[in-house]
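First up is the structure itself, then whatever we jot down about it.
Of the protein chains in this complex, all but one are displayed in their positions.
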Amino acid sequence: MINKIHLNQLLDNLSALRTDNINKDFLLTWEKSLDDLKQTLYIAELLRLMRKNNISPRVFDSGIAISNFRDNSTRTRFSFASAANLLGLEVNDLDESTSQIAHGETVRETATMISFMADIIGIRDDMYLDEGDKYQREVGKALDEGINDDVLEQRAGIINLQSDIDHPTQSMSDLLHLVNHFGGIENLKGKKIAMTWAYSPSYGKPLSVPQGVIGLLTRFGMNVDLAYPEGYNLIPEIEQLATKQAKENGSTFNITNNMDEAFNDADIVYPKSWAPFTVMQERTKLLKQKDYSGLDSLEQTCLKNNAKYMDWECTEDKMKLTNDKNALYMHCLPADITGVSCKQGEVVENVFEKNKIALYKQASYKPYIIAAMMMNNRFKNPSEILEKIIKLNPKRIAF
Amino acid sequence: MINKIHLNQLLDNLSALRTDNINKDFLLTWEKSLDDLKQTLYIAELLRLMRKNNISPRVFDSGIAISNFRDNSTRTRFSFASAANLLGLEVNDLDESTSQIAHGETVRETATMISFMADIIGIRDDMYLDEGDKYQREVGKALDEGINDDVLEQRAGIINLQSDIDHPTQSMSDLLHLVNHFGGIENLKGKKIAMTWAYSPSYGKPLSVPQGVIGLLTRFGMNVDLAYPEGYNLIPEIEQLATKQAKENGSTFNITNNMDEAFNDADIVYPKSWAPFTVMQERTKLLKQKDYSGLDSLEQTCLKNNAKYMDWECTEDKMKLTNDKNALYMHCLPADITGVSCKQGEVVENVFEKNKIALYKQASYKPYIIAAMMMNNRFKNPSEILEKIIKLNPKRIAF
Partner (left out) sequence: MINKIHLNQLLDNLSALRTDNINKDFLLTWEKSLDDLKQTLYIAELLRLMRKNNISPRVFDSGIAISNFRDNSTRTRFSFASAANLLGLEVNDLDESTSQIAHGETVRETATMISFMADIIGIRDDMYLDEGDKYQREVGKALDEGINDDVLEQRAGIINLQSDIDHPTQSMSDLLHLVNHFGGIENLKGKKIAMTWAYSPSYGKPLSVPQGVIGLLTRFGMNVDLAYPEGYNLIPEIEQLATKQAKENGSTFNITNNMDEAFNDADIVYPKSWAPFTVMQERTKLLKQKDYSGLDSLEQTCLKNNAKYMDWECTEDKMKLTNDKNALYMHCLPADITGVSCKQGEVVENVFEKNKIALYKQASYKPYIIAAMMMNNRFKNPSEILEKIIKLNPKRIAF
């Protein structure tokens, strides 16, 4: 049977919040209040508890959740589909390669045309700096106009499934993982996390994961160290935002070019590769110019540059620098594991293997985080609705 | 709450009809009686009203709607998926590129193999003259045989999502748009519509939209002018059909090679590009012969020929020729907008922008038209069923 104490605690937590998530797109965590974020965490936990106890939180009898993946995805795609299914929405994939979009349709028109019956739209658009977040907002504006013009009967909620700026379904899953690992949101206060660059033989990885992490965790009293080789900085505005947020929360945000410094006494380490901000800027420019030879040579230069920092690897020795030599190791997966998925990568096999269970748990929160974002977008008081459902006790699997 | 007066009027309208839609494929509007078409319009409106009022018209607990798009589609694909979802059917896409169909399966066998649990099959096959409609009928015949042979337990209904001849989900949406715009079916009587060719820099656009429009609207007492440059005629039999239908309904159907003449005093204008019938015939022949250089030179010739008629453009000046200088502008979208989606196209930006809201409304009916076609195919008396559902009041979104 459903765990009554945990459940009541979640409902109590939820009732204390003052939130403003209904009908609000979820694009950047820093556009949300702390209570908005907490609501997402608690509803995610509530949904997980319900499903575990075979109570179906299906709140839609029919409805459409559109997914628009402008970049490849396995885990986020499945998480989105699972979340939609749990609530009763059917996923319709806007596959731009088989649609007429390539033939010059404007963003606004397409957004309207697909949204006559859409409840939720999830968008991944993380390939080009200055493009992904902008595109998501353009879609949102189109939907607003559709409502104003009485063309749409409902305004679908947009969920950012990764943009050039933020990756909130990832960072919120990471946060829920930390909350459960350390036994509560309040226990995050004062914990040190090392968000560090790591070497990878690939190139062009987006900045949104580290940006999402520093933009979110500096709001929960955590001391965040961001480490990268010189020149590998993130979008400057996001680094400034993290600085400001840490200051407001009485915690620290440090940038260092020394991986060991970040690892020193860290409670959590998050070593992960990304491309330097300036390279991503140059890449977007070349792509727009369709300068493919320029892109090739940028890739070569960048890979050569990466190769200077092969020692930015999460090794057992580096892990010994951390608090109790036992920091929680995090990664959004898939990781570049030395000797496993590549010759030389972000992390040695031993460290990865030792932390695999925790890593998979970290990933397991994503479907519930996305489902919570969907519910919060559609319902003013989702906890009240879920409480009612728990009383009715509809089974997910019959009998 | 649901609008009682509008609702009762719809139910009254429906109860007065004598229809024969059950178990009948929807391939061409002119194979349907006026009452069959009206049933589709009214059921579509009823479904729209129900969804707007959060009443779920889900009549299937499980079931399959197969979509078979032999040509690209965004809006019709989403409309079909939304319609299926609203009624409780799950879409299964027959993607011929990833199936074994390419390996020589016959149409009949495939049709049977995918239909053991299918309730509805939607087919778009509009690329080649003399092929699309034929294919849809072959599928239907295969299903009939499957029933006769006791191989299939139910005979899926087929919905034409665009063939070489007709595009009934488009023309019926267009008609519903007109009915709502002019305040009733009876108000269409005597209205003049200009279905005209317009210049586009592309080539090979199907004839099914203009054919669908003239084949449908001549049955509702409208005066239809069909305008195109010399040589750009539609399938001759459809032009003859429109002539005959107009005569029977006491209205007019004129063909002219003068765009202005069609626009003169028109209440509605529908300027849209298409390829000449003879080019489409030639194209099909070359494609069957796999004569790709022949196809290339046909495209060049055709584009060059199109370029002679760049002045077939819906401009503000042309709009001034229409009734009260204020005709309703229609398009099935996406339109080729001069200076927006192409250098020179079917319509100037000002005219398009001024009519955008109406255009999007026009498109918004399609999911409901398709859902109505699905219901009418499966239920003898869909209005009775919807009336029962309205009384039971099941919510689409819980609580």
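Letters A and B name the chains as they come in the text, with residue numbers starting at 1 for each one.
FYI, a contact is a pair of C-beta atoms (placed from the backbone, for glycine too) under 8 Å apart; a residue touches a chain by one contact, two chains touch by 3 or more.
These figures come from a predicted structure and were not determined experimentally.
When you scan A:24, A:51 or A:181 for touch with the missing chain, the hit is A:51.
Remark: the omitted chain is touched by one listed residue; of B:35, B:90 or B:299 this is B:90. Summary of contacts with the chain left out: across B:14, B:64 or B:234, the touching residue is B:64.
Although one chain is not displayed, chain A still touches it through residues 51-52, 56, 58, 72-75, 77-79, 81-82, 85-88, 90, 333-334, 340-342, 356-357, 360-361, 363-364, 366-367, 394-399. Touching residues on chain B toward the chain that is not drawn are 58-64, 90, 92, 94, 98-101, 103-106, 109-110, 112-114, 116-119, 146, 149-153, 378-379, 385, 388-389.
By definition in this document, only the chains that are shown with their structure count from here on.
In the CA-based superposition of chain A onto chain B, the rotation angle is 120 degrees, rounded to steps of 5.
One finds 41 Å separating the Cα centroids of chain A and chain B.
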